[in-house]
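Heads up, one of the protein chains got dropped from this complex, but the rest are sitting where they should.
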Amino acid sequence: MTPLSAATQLLEVVSATLAAPIFLGWVNQCRAWLQNRTAPSVLQPYYGLRKLLHKDAVLAENASPLFRAAPYVVFGTMVVAAAIIPSMGTGLPMSAAADGIALVGLLATARVFLSLAAMDVGTAFGSLGARREMMVGFLAEPALLMILFVAALISGTTSLPLIAEGLSSHALGLYPSLAFTAVAFVLVLLAENARIPIDNPSTHLELTMIHEAMLLEYSARHLALMEWAAALKLFNYACIGFALFVPWGAGNEAAGPLGLLLAVPLLALKLIVAGAVLALIETLSAKLRVFRAPEFLATAFLLAVLGLLVHLLLGA
Amino acid sequence: MNVSLTNLEACLALLAAWGGIGLAGMLRPRSLRFAGRTLFPLGALCGIAIAVGAAMHLGAPPESAVLPFGLPGMPFHVRLDALSSVFLFLLGSVSAAISVFSAGYFRQGEGTMPGLLCLEYHAFLASMGLVLLADDAYSFMVAWETMALSSYFLVTTQHRIPEIRAAGFLYLLIAHIGALAILLSFGVLQGGTWQFTFDAMRAAHLDPAWASVAFCLALFGFGAKAGLVPLHVWLPEAHPAAPSPVSALMSGVMLKTAVYGVLRVTFDLLGTQQWWWGLVALGIGLLSAFYGVIFAAVQIDMKRLLAWSSIENIGIVFTGVGLTIVFKGAGLVQLAALALIATLYHCLNHAYMKSLLFLGTGSVLHATGERNLGRLGGLIHSMPWVAWLTLIGALAIAGLPPLNGFVSEWLLLQAFLFAGDIPHTFVNMLLPVGAAVVALCTALAGYVMVKFYGVIFLGQRREAALSSAKDAGVSERLGMGVLALGCLVLGLVPSQVIRLLDAAARELLQIPEGHWGAQWWLLAPSATRHASYGPLALFALLLLTLLLAAYGVRLLYRRRVRRSAPWDCGFAAMDARMQDTAEGFGQPIRHIFEPFFLMTRELPGAHDQHPVYRVTVGDRIWRLLYLPLARATHATANLVAHLQQGRISTYLTYSFVTLLLLLAFVL
Partner (left out) sequence: MNPLPLDMQLLNACAALLLLLSFSMLAQRRTVNLVHLLALQGALLVVATLIVAWRTGEAHLYLSALLTLALKVFGLPFLLHRLIRRMNVYWDTEPVINPSATMLIGLLVVVFSFGLAQPISALASTATRSTLGIAIAVILLSFLAMITRRKAMSQVVAFLSMENGLFFGAMSATYGMPMVVELGVALDVLVAMLVLGVFFFQIREQFDSLDLCHLETLKERE
């Protein structure tokens, strides 16, 4: 572990954790613009978090310790996930301990804890949300894994920074298989982050929601952590997308500190574009019925597998 | 006098000790105290000793011996090699934990007398040990049948309940059909030499067609014991019927003896493998994994759910076996070793996690008297020990890092991923699809476990009586604790475990030493450049962020915590019946995978005063395969029944005609 890689690691974790809400704010702002609404400030998620952290926590009478521990676990998992996704630099010491498969496992851990916590109080909405979350999850998780597999096969490794390095090193290589996975990835991202075709982050219409239904019993600091974790998850997904499909510009060992410095504005630029595109997609699509969600995700899963097959056929 | 036992002798002595402990139970057959306080703990000690002995033997050259008993001219041959050691370690360690649990579990008046139960239990353990040590077909079959019989008696402990007798009968029937296939497989394997020692079988050269027959028979026979689809039907019946420690032992250990059998026959007794065998095993494995997990997701009986989950896991194990054969057949020995290690690792993992979960259901069953998920709930408040220990097992089996289930999944996926250069085109194209199915099954396992854990331990109590449920006793906690610890250790230091498994894989696949394991601080199959996994570091970082987050929140805002009624969107009249039921939680799976299920729905009419909604989910394979078979058997039996006249003179005529025919044939 060189000082530079340690610095990269630290910078990434801290900046991801701190900057995640601003990305969410940016997406919300774009959405508001596209829908002809007055846009909230980009910093709105921070205000929300501050407000929540200042309140007294209210717990349901029969909430177990699991319910109180879950926000920390979910938040912690997302932070660890941020530590192994190359967003600014590829020299991440932690990535040796956890590769792409482990990343999928980490995200699954967060999902399982979130769902268990939602079932803990035993309300109708909580368990409904948990069931739906797991339904989305059991299709999205293998889809994400297959997406990572395609990239792993192309670059010959499952370690995410090495994948990003491998993909960016031959800048002019066209990978048809990545076209499939890119489509699949967008579908998975939308589903996993409770975005519009599957779930609506701004709804409180009980019967259509998934993610919000699971958080109904949370308040104050627990809710703050959960929302922060959700923002971080979106940020993480965006960074996974960058690592796989637009890997250029992440600083590596060879580029030195300067490369790392350059990577920061580049990442910001990528995030701005990605946020706008995400908002556009959300605005243009209509929410699917819950029964259609499995079809949507099955499509993602099959596309990812197809990408794998195309890779094997064309060797690219 | 200097007594130095070889590992093999020590293991045999310990197996004999198990037998002795079992017989000792018959001294005071009605005394629960004697069996629980003395015999089961002694059995646990033996188990620990066996585990230690087996672990020490790993890496050492095989030892063999001939026992002075058996049939005249057919003495028992025994042999301890690396593969046996791995499975003996599994048997010893897991059974030790289960024995400790059992010491506090069995109650008076539950069917079979405690002393007899103790005998059956230890005979079961000893016979499983002997299966792993046997080195000739004869002793193997004797041990195998003893294992089947003793487990049959254990399953039917509560033999006064007709359903349990039926389940036991089904189990015994399929076990025997399987045993018959295994016997035939050995018959083929001896290759005309009529020598039934395994050594002779190793030396016999079978032509490819006969070798394939032997493999298929073995796969069928051992598959029946392991619960592969479509031979799985006994498993969801027998596991719920048996007492929980027995279910744990059957699911955790006995199923693994079948895996051991397949590995022994395929890689040891059959010298060369054909790659298409691997495809067969792979296909059946994937089918079992998928079939098992979707059925697990729709079960409403907690032990039946776990039984289906066992089918899933066995399916994954056989996927690994199939992958190993494919790689070995294609000449990719390093990948074969990786796949084999993943297989063995998953066997170990599943033994620990599934036993833990079964023991957890046992405690719940004793505390509440309920197996039906629809009448449980909220037990984390009244049974915290069981709840938290079971949580570890549930998370592990859902394949979540940093616990152990994830490690074997990781290894298996790595083996799939870097399979790229198999010379057979179709196989090359099919393997990614296989990897996708494995990924799907693992994700579904997460679904199943959230349902299992959430419905039993979380939420509100669905029955008022549950509030008086008592937590498990000390020995039960201890047994579960050991298994939970095992899950953690297997998850956190995989490289150390793999160093041991590697010895077995190398010996079995006959790979020369030195190709494997250059660097072991991380789990890295081929090279760290390709892929690595360091659960300890991951876990440490996770704990660190967790603590930092908790500390940060506390430091910044020291606000109090208030308790109030659940909010539930302001819905005031909430009761326990409004939360999701086990049926409800399985609904998406029923909906998505509808063609696989045989569903009967009972829907309420518009004007029903007491509306009832009921849905039962059946197994299509019953209707498609077993019922026609049963009908055919019945019809054949009816035909034969015409022979039965009841008149002595008719029977004498039969004998007379037979005699005439035989004489004509002979002369």
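Letters A and B name the chains as they come in the text, with residue numbers starting at 1 for each one.
What we mean here is this: a contact is a pair of C-beta atoms (placed from the backbone, for glycine too) under 8 Å apart; a residue touches a chain by one contact, two chains touch by 3 or more.
Keep in mind it's a predicted model, so treat the numbers as computed, not measured.
Student: Where the complex has a chain not shown, which of A:85, A:240, A:271 or A:310 is the residue touching it?
Tutor: A:310
Student: So one chain is hidden, and I want to know which residue out of B:149, B:280, B:429 or B:550 touches that hidden chain in the complete assembly.
Tutor: Only one listed residue reaches the unshown chain, and that is B:429.
Student: List the residues of subunit A that touch the chain left out of this view.
Tutor: The missing chain touches subunit A at positions 154-155, 166, 170, 172-177, 179-180, 183, 294-295, 298-299, 302-303, 305-306, 309-310, 312-316.
Student: Would you write out the residues of subunit B that touch the absent chain, in ascending order?
Tutor: Against the missing chain, subunit B presents residues 425-426, 428-430, 433.
Convention: only the chains that are shown with their structure count from here on.
Student: Hey, how far is the Cα centre of subunit A from the one of subunit B, in Å?
Tutor: From the centre of subunit A to the centre of subunit B is 36 Å.
Student: Using the touch definition from the top, list the residues of subunit A that touch subunit B in their complex.
Tutor: Residues in contact with subunit B: 53-64, 66, 72-73, 75-77, 79-80, 83, 94, 96-99, 101-102, 105-106, 108-109, 111-112, 115-116, 119-128, 130-132, 134-135, 137-139, 141-142, 145-146, 149, 152-153, 156-159, 162, 206, 216-217, 220-221, 225, 291, 294, 301, 304-305, 308-309, 312.
Student: In the complex, go through subunit B and note every residue touching subunit A.
Tutor: Going by the criterion above, the answer is residues 377-378, 380-381, 391, 395, 398-401, 406, 409-410, 413-414, 417, 420, 428-429, 432-433, 435-436, 439-440, 442-444, 446-447, 449-451, 453-455, 458-460, 522, 528-538, 541-543, 545-546, 549-550, 553, 556-557, 559-569, 571, 574, 576, 578-580, 584-585, 587-589, 591-592.
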